[in-house]
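Encoded as C-alpha cells, the structure appears first; notes follow it.
The complex is shown incomplete by one protein chain, all other protein chains being positioned as in the whole.
Labels A and B are assigned to the chains in the order they are written; within every chain, residues are numbered from 1.
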Amino acid sequence: MNITLRIWRQQNHDDQGRMVSYGVDDISPDMSFLEMLDVLNEQLTLTGDDPVAFDHDCREGICGMCSLMINGLAHGPEALTATCQLHMRHFADGDVIDIEPWRSNAFPVIKDLIVDRSALDRIVQAGGYISAPTGSAPDANTTSVARKDADRAFDGAACISCGACVAACPNGSASLFLGAKITHLGSLPQGQPERDSRAVSMTAQHDAEGFGGCTQIGECTAVCPAGIPLDMISQLNHDVLSGLTQPGGQ
Amino acid sequence: MTVKTTAGRYGRALRSSVVLHAVMAVGGLIMALYLVAHMYGNLKIFSGQAAFDGYSSYLRTIGEPLLPYSGALWILRVVLLVSVGAHIYAAFVLWHRARAATGGKGGWRYQTTRNRRGVQRSYASFTMRWGGIVILLFVIYHLLHLTANVIAPGGASESPYERMINGFSIWWVVLSYVIALIALGFHLRHGVWSAFASLGANTSVVRRRRLNQLAYAVTIVIIGGFLIPPVSILMGWVR
Partner (left out) sequence: MNDLYTLGEPLVDLKDPGGPIEDRWDKRRFEAKLVSPANRRRLSVIVIGTGLAGGSAAATLGEAGYHVKSFCYQDSPRRAHSIAAQGGINAAKDYRNDGDSIRRLFYDTIKGGDYRSRESNVYRLAQVSESIIDQAVAQGVPFAREYGGLLDTRSFGGVQVSRTFYARGQTGQQLLLGAYQALERQVQAGTVDLHTRHEMLDLIVIDGRARGVVIRDMITGEIETHLADAVVLASGGYGNAFYLSTNAMGCNATAIWRAHRKGALFANPCFTQIHPTCIPVSGTHQSKLTLMSESLRNDGRIWVPAKAGDDRDPREIPETERDYFLERMYPAFGNLVPRDVASRAAKNQCDAGHGVGPTGLGVYLDFVDAIGRLGRSVIESKYGNLFDMYRKITAEDPYQVPMRIYPAIHYTMGGLWVDYDLQSSIPGLFVIGEANFSDHGANRLGASALMQGLADGYFILPNTINDYLAANPLSPGIDTSHPEAVKAATAVRDRIEKLLAINGGRSVDSFHRELGSILWEHCGMERNAEGLEHAIGLIRGLKEQFWSNVRVTGHDEELNQALERAGRVADFFELAELMCIDALNRAESCGGHFRSESQTDEGEALRRDGEYAYVAAWEFTGLGTPPRLHKENLEFEYVELQQRSYK
C-alpha cells in the first residue's frame, strides 16, 4: 500500500517544529508501524535527508520506549497495543497518517518524535520502591500474600512507563502512571510500612514536575497499552489522603 | 525540580492536585446534598401557598431555641458558601494547572484534527469547567431572582410562592431555567462519580460502573425534581 505521512519535525528542543509530509510506497500490511518508519528513514537517508528520530527499543511492547501520537491517538488505533506492536494492516492504501510526539510540558521534545520522559523516573525516585537493601531479606515464603493481592499488585506493576496516559490526558496528568505504582507496592504486605509516605512523596514530585490533576475522564485507560485500570488512580487518591491525615504523617 | 525534604514533600502534597480534587469533591457533594434538599422544598409548591411559604419560614426556625431565628439557615448558608468558594477556587487552580501542563491547549494540543474527542471521554467529562461557569452564572441570576428578588420577571412579591408562580409563568424564564438544569445535569452526571473517585472510593472496575450508575441516578432525581415545579407552573397546573 501507499501511505502519506505527516510527521512532526523539530531539529532540537529550541527549534519551532512543524508538520512535514512524506510519501512511502509499497508498504506491506505485515509490517509493523515502526518498520514502515524504517522504510521512510531508509528513503530519507539515501536522498541525504535527516531521518526521522523516534524512540524504540524492544519492539515487542514491553520496554515502553516507543511513543507516537498516531492520528491524535497515543500508540494509535488499537487498544492495549504499544506503537511497536501496531501493524500496518490496520491502515488502508492511500491513508494519510499524522504522527506527532507526546505533548506535555513535563515532556519536552528533544528531537522530532523523541521527548524527555525523565520526569517519570524522578517520580519513582521520590518513593516508588520498597526499602529492602540487598541481603536484608527474609526467606521468600515467610510472608504469604493472598493471591488476589499479588494479582492486583501485578496489574499495577504491568505499567511500562511509556507516558501514553500523559499524552492522551486533556489535563496532562500522570496520575495513571502514578496510581499504577502506588497500587503495585501498596497492595503487598511488604509495601505497607512505607505506603503512606510513598503516596505523599510521589504525589508531591508528580505535581512538582508540572503534571496536571486527574478529573476522572479516563482517556488514559483507553490508550494504556498495559491495561492499567482507572481505579488505580482512586487508590492513589485514597492513599494520599490517608497519608496526609495520618497522625505524624509529617 | 526534585522535592527533597520530607517536610517539603508533605507541604507540596498538601497543595497537590489530589488534595484540591478532594476539596472539590467534598464541596461538590455538599452542594449536591443541598440540591436534593432544595428540590424537596420546591416540590412543596404542590401543597399550596400556605404550606410553601410556611416551609420557607420553618427553615428559619430550625434549631430554635438553641439557635437564634434564622440560625440554622445561616449555618447552612455559611457551609454552602464555603463549599461553593472552595469548589470554585479549586476548580480554577486545577484548570490553571491543566493548562500549564498542556501548553494551554488541553486536549487540543496536537496538530492533527483527528480524534480530538479522544477514545472514550464522555461529553459530560470534558465540559465540567465551562459547564460549571454556566451554573455559576445561573446561580447568581437565580439568587437575584428568587432570593433577593432584585430581578423580578413577572412581578416582585413578599411571598416566595408568588415569586415562583410569577416567574415561571413566563416561557423564557422557564427555558433559561431548563437550560441551566441541563448544564447542571451534565455537571452532576460526571461530578458525582468523579467526586467519589477523587475521594478514593473507586476500588474496582465493578465499583466504577456502580458509581457511574449512582451518578446517573442522582442526576435524574435532582434534575427531574427541579423540573417538575416550573414546568407545572408554566402549564398552569399550579397557580
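Convention: contacts are C-beta pairs under 8 Å (C-beta built on N, C-alpha and C of every residue); 3 or more make two chains touch, one makes a residue touch a chain.
Please read these numbers as outputs of a predicted model, since none were measured by experiment.
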Shown chains that the omitted chain touches within the full complex: A
Omitted-chain contact residue, chosen from A:T83, A:N105, A:S161 or A:S175: A:S161
Touch with the omitted chain, as defined above, among A:G72, A:G172 or A:G191: A:G191
Subunit A residues that touch the omitted chain in the full complex: 11-12, 28, 30-32, 34-35, 38-39, 41-42, 44-46, 48-51, 53, 55-65, 78, 81, 85, 87, 89, 110-111, 114, 116-118, 120-121, 124-141, 143-147, 150-151, 153-154, 157-158, 160-161, 184-185, 188, 190-191
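As a convention for this text, only the chains that are shown with their structure count from here on.
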Gap in Å, rounded to a whole number, between the CA centres of subunit B and subunit A: 35
Of subunit B, residues touching subunit A in the complex: 1-3, 6-22, 94, 97-98, 100-103, 106-107, 109-116, 118-122, 125-126, 128, 190, 193-194, 197-205, 207-208
Contacting residues of subunit A [partner subunit B, same complex]: 6, 8, 19, 69, 71-73, 98, 100, 103-106, 122, 125-126, 168, 170-173, 197, 200-201, 203-219, 221-223, 229-231, 233-244, 249-250
